[in-house]
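Mind looking over this structure? Questions follow.
All protein chains but one are shown at their positions in the complex.
Here the chain labels run A, B and C in written order, and each chain numbers its own residues starting at 1.
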Amino acid sequence: MNHGIIFAFIGGDLRQIPVIRLLSEEGHEIKTFCLEQAEFPNHPITPSKTLEEALNDADVVVLPLPYSLDGKTVHAKLSSQFLPVQDVICAMKPNQLLLAGRGSEYLSALCELHHIRLVDYTKREELLVLNAVPTVEGALAIAMEKTPYTIHQSQCLVLGYGRIGKLLSGSLQGLGAKVRVAARKHSDLAWMKAYGISGVPMENLADAVTDCNIIFNTVPHLLLDFPILAKIPKSCLIIDLASGTGGVDFETARELGRTAIHALSLPGKVAPETAGVIIKDTIVNILEELGV
Amino acid sequence: MNHGIIFAFIGGDLRQIPVIRLLSEEGHEIKTFCLEQAEFPNHPITPSKTLEEALNDADVVVLPLPYSLDGKTVHAKLSSQFLPVQDVICAMKPNQLLLAGRGSEYLSALCELHHIRLVDYTKREELLVLNAVPTVEGALAIAMEKTPYTIHQSQCLVLGYGRIGKLLSGSLQGLGAKVRVAARKHSDLAWMKAYGISGVPMENLADAVTDCNIIFNTVPHLLLDFPILAKIPKSCLIIDLASGTGGVDFETARELGRTAIHALSLPGKVAPETAGVIIKDTIVNILEELGV
Amino acid sequence: MNHGIIFAFIGGDLRQIPVIRLLSEEGHEIKTFCLEQAEFPNHPITPSKTLEEALNDADVVVLPLPYSLDGKTVHAKLSSQFLPVQDVICAMKPNQLLLAGRGSEYLSALCELHHIRLVDYTKREELLVLNAVPTVEGALAIAMEKTPYTIHQSQCLVLGYGRIGKLLSGSLQGLGAKVRVAARKHSDLAWMKAYGISGVPMENLADAVTDCNIIFNTVPHLLLDFPILAKIPKSCLIIDLASGTGGVDFETARELGRTAIHALSLPGKVAPETAGVIIKDTIVNILEELGV
Partner (left out) sequence: MNHGIIFAFIGGDLRQIPVIRLLSEEGHEIKTFCLEQAEFPNHPITPSKTLEEALNDADVVVLPLPYSLDGKTVHAKLSSQFLPVQDVICAMKPNQLLLAGRGSEYLSALCELHHIRLVDYTKREELLVLNAVPTVEGALAIAMEKTPYTIHQSQCLVLGYGRIGKLLSGSLQGLGAKVRVAARKHSDLAWMKAYGISGVPMENLADAVTDCNIIFNTVPHLLLDFPILAKIPKSCLIIDLASGTGGVDFETARELGRTAIHALSLPGKVAPETAGVIIKDTIVNILEELGV
C-alpha cells in the first residue's frame, strides 16, 4: 500500500476511532464526516464541515460496519446528523473506491448506477475469522457473569463448528471446561477428533443437551425448538451467538423457564479497540491487493 | 467417610447452600442455624429454632468461610441474627468436631479453652488450589469487561507464580494473550520456561511494565509503588488479586491516573456454587482422614 | 449401516488388519485374499483360496491404501502373490461396490467399463484430516530423534497451513516450541493469529529461515530451492512431509551440506493400528451414506 493515501471516513461507531488513528499514524491523510463526537488527541485529523469537503479529493471512502442500520441512512453513532446513504454515493466520483461493512443489494445497485467501485470488507475471510475472537471472549464473559459456577469443569455444548465454534471450543477447552461440539458433517467431526474435542452428530442433539451447564449456539437457524428446549435442564444457560433471529425459540424458552440470551454484535460492544484494529488490517489488505 | 453423620451448619453465605445440599444428597443429616434465608427445595433440611437444638447431637459443626467478618460474631449473610462466635464454642461438647474457614488465634484459643477439636479447612492445600480456579475466572471476567480490547493478543504481565499465578498465566496463554510472569526464584522461572511462558526476574519489573496492557498482581506485599506505577502506560489496567492491602499503592495510582482494581474474594462472588462444591469436597477429605 | 454385510478384502498392508478385525467384531462377514500372512486370532476369518471364492457373494470389495503401488498389480504387502488389478475388476459383478485407496484414472476407467461402482475412500475429508494426526506424530518423532536438542524451545518453521500444517503447528506449540507458519493467504494468516501462532507471509520466507532449528514442509511444490536453502543454518533439520517429489531440492540441499529428510507415508509406518481404525471408520461412513 502506498503512503499518503487520502481517506474519507463517513460515519461509524467507537470501532472507527482506532481505524482512523492507526491509518493516520501510518502516514495517511484522514478526513472525517458524521464523526464529530470522536476525538483524536495528538493526531492531525480535522472533521470536514460538509460531505463534499470530506469526499473532495479522497482516494478511498470508508463507510462503517454495518454501513447502515436502517438501510437508508449512514450508521453514525458518534454524530447527531442523519445522512442518507444515497447522498454519499451521489457525491462520490467514479474513480473513488468505496469500502463498506455488511453491504446490501441496495448499496450494490446504487454503486453500480453511479459507477462506484465497492468492496464489502465484511466479506473478507480474515475479518470474519479475527472478529470471531472478540465474539468468543464476549461469550465467555457472559458465561462467567451469568452463572454461579466456573466455566472450568462445566459441561459445555457448542452448536456448530464454523469460525466461532472452532475458536470457542478451543477457548473453553483451554479454560478447563468439558466441551462437546454438535455438527452435521463427518469432516467437522474428524477435525474435532483431531483437536481432541468430543464431537456430537447433530442428529443426537436431543440426547446431548440433557446434562449441559452451558449451551452456546452459533448456527443461524432454529435448532433449539420446543422438543430440544424441554430436554435442557432448567439450570442450564443458553447463549445464542447466531446473527439474525438466532437459533433459539426464545418465546418457548421463556415459557418453559429456560434462560436464553441472544448476544449480538459482541466485537463492537466488548472490544471496540480490537474490532477497530481488525477493520484497519483488513482495509490495508484490500488496498494492497488492489494496488492502491 | 461414614454415611449418616450429623452436621450442624451455623451461619454462612451463598456458598454454604451447595455444601449442605450435596452432603444431604450423600445421606447425611443436616441441621442449620443462622441460615434462615437459605432454601433447600426437595431436601429434608429443617432450620433449628435454637443454637442448642442445632448443636445438640451433631457430630460435626461447620462455621463458614470466613467464620467471622468482625472477629466476634459468626459470618451469617443469610440471616438477620447476630450470633457471637463465643456462644457457639461454649455450647459445643468436647467430643464434637469444629470445622471453620480462615481461623484466627482467637478462635484457636477459644477452642483450646473449651477442649474443642478445631480444623481450619482453609488451610488445606486442595481448597487453596481449587479456589484459585474461580479467582482466575473472576480476574479474566474483569479484564474482559473493563478493557476495550480482547485478552487475546494483549500484553499481559502476572506478578507472582504461586497458585493463582500458575493457573492465571496458563489460562491467559490458552486465550491467546502474550503472557509474561515476574517472579523472584530461579526455580519458578525454570517452571515457566518448562511451560513455555516468558519469565521476568522480579528485579527487571520496572522495565517489564512499560508496554503492558493488563497487569495482574498476586503477591501480597507492595510491588507497584510510585516508581513502578509511573512507568506503567496510562491505558494499562491493573487488577490486584492479592489479599489484605494488596500489592498496589492505590492512592498513588489514582493520583497518577492509573486504573487499578482491588478484586477480593472472587470465588464467593463469581462462582458461589463452584466455591461451595470445593468446600464440600475438602470437608469430605478432612473427615475421611480423621476417620469420622 | 446394516449388520451382516459381506466384505471381501483383497490385498493390503498392516493397516488392513485392524480394519478387518474391527468390522468382524461389529458382526460383518469378512473374506480375504492376498492377505495370507495376516493373522486374526480369535476372529472367524478364513482366507479364500481363489479370488472368485473371495468375491463370490461379497457386498463390498475393499482394495488397500494405495490400491496399487505399480499401477498394475494390487498392493499386497502381506502376500507373496501378484494379482493384477484388472483381474479383480473383471471378476466383480455389477451390483458389487468397490472401495479403493488413492484411485487413478486407470482404475476409474476400468470400473466404468465393467459397470462397477467405485468409491475412493482416500478422497474423504474425514480420512484426510484424521490421517494428518499420525503424520504429525511421525514428524515429531523424527524431529526428536534426529536433533541433539528438544522440540521444546526450538525455533520451528512450518511451511503451509493445510491439514498437516494446522495440526503440526498446534502440536509443536503444545510441546513448547517457538512456532511460526509460512502461508500465502490472508485468511490462513488470520487463523494463525486467532490460534496464537506467528504467521509469516510466504514472500518473507527467505528472511524467516535464517534462525530456524527445524523446518517442516507440507507444501507439495518446490519451496526450498537454492536461494532459500543457502540461507538455512547448517545445523537446521529439514523434514519434508509433502507427497510426490516434495517441496525441497534434495540434490542441492546435499551439496550445500543441509540435512533434509523426505518423510513419506508416515501413518502406515508409525501407527498402522491407528491408520487402520481411520480407514475402517471412513468405510463405515461411506456405507452409511450410501445406505448399504
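Please note the rule applied: a contact is a pair of C-beta atoms (placed from the backbone, for glycine too) under 8 Å apart; a residue touches a chain by one contact, two chains touch by 3 or more.
Note that this is a predicted model, so its numbers are computed, not measured.
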Partners of the unshown chain among those that are drawn: A, B, C
Sole residue of C:Cys90, C:Ala109 or C:Ala141 that reaches the chain not shown, by the stated touch rule: C:Ala141
Omitted-chain contact residue, chosen from B:Asp70, B:Glu105 or B:Glu125: B:Glu125
Option touching the unshown chain, where A:Pro84, A:Gly196 or A:Pro227 are the choices: A:Gly196
Contact partner of the left-out chain, one of C:Gly162, C:Pro220 or C:Pro272: C:Pro272
Missing-partner contacts on chain B, residue numbers: 124-127, 129-130, 132-133, 167, 170, 185-187, 189-191, 193-195, 285
Chain C residues that touch the omitted chain in the full complex: 14, 133-134, 137-138, 140-141, 144-145, 147-153, 171, 173-176, 270-274
Positions on chain A where the hidden chain makes contact: 152-153, 173, 176, 193-196
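Quick note on the criterion: only the chains that are shown with their structure count from here on.
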Centroid distance [mean C-alpha coordinates] between chain B and chain A, Å: 37
Mean-CA-position distance for chain C and chain B (Å): 51
Numbers and ranges of chain C residues touching at least 2 other chains: 193-195
